[in-house]
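One protein chain is absent from this view; the other protein chains keep their places.
Right after this comes chain A.
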């Protein structure tokens, strides 16, 4: 007779189910990016996926780990898709391949593989590329009104053809508003056709699509509400407290519905490996990211701030975990700080 120890009912919460659900939840956002901006995101996604799986397999082989077992967990796929959503759609193909390789190699495996990485791998690669190749990373965004068809996009990505389109735009709405508001009033800035009543053309539906995917994840209990709510909350709060004057600061609607805000709030910041663990910790962690996003967007030099904000709070996550250790049931609360033995 075979004896099994409890628990006898087990959930289906495996890593691979988690990761694949995450990928599925990314699809609405990715589709919106493709529809409203460029086919480039689709090509990015394919390139990143192929590269991520290949690099992952190669490194697992070198590290003498079971290749298929770890490939199937889908974590490389998530990293690849996140990067594909974050990188500029019309960047040359090698940028995506390089970025994904860096993410898997430097972001994940040098620290010991899945579950050991202190930083979000996709954001490590994004920040690395942004620091290293600022020109390519900020000028290869597709404009909404000037979308290239699939063939043209392929030409731009693989042959570096500047010639197909008249020009590639650099300014995202967040960037444009920040640059223009120093010399114009809000009314004059909003005349630019990239803005709409709420948020910016293209970016608003994209962010709503990511929000939808995020809500699905919440509903399936893949993520908890703490990080997204505190992140968006602190971003909104700072925006209302400091930047309520639309003639001087980027308005709240643009902060929430433009750039990568929703992607960061629901998909990037909630990475269970690099985020804080306890619920109280998650609230602090999310609020920190929201505040940093606002600070970097408002006073920093980079137009969108999510990568740096997430990485900085990744640094802080172990400290947050240390100070927000939940009380174990039946035990007294942990003693804070130094305490004399005699006490």
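What we mean here is this: a residue touches a chain if its C-beta (ideal position, glycine included) is under 8 Å from a C-beta of that chain, and two chains touch if they have at least 3 such contacts; residues count from 1.
Note that in this section contacts and distances are computed from a predicted model.
Colleague: One chain of this complex is not shown here; going by its UniProt record, which of these names is it: "Phosphate transport system permease protein", "ABC transporter ATP-binding protein", "Na+/H+ antiporter subunit D" or "Ion-translocating oxidoreductase complex subunit E"?
Modeller: Hidden chain, UniProt protein name: "Ion-translocating oxidoreductase complex subunit E".
Colleague: I'm checking contacts with the chain that's been left out. Which of A:27, A:46, A:131 or A:319 qualifies?
Modeller: Counting the whole complex, the residue in contact with the absent chain is A:131.
Colleague: Residue by residue, what part of chain A touches the chain that was omitted?
Modeller: Counting only chain A, the missing chain is touched by 106, 128, 131-136.
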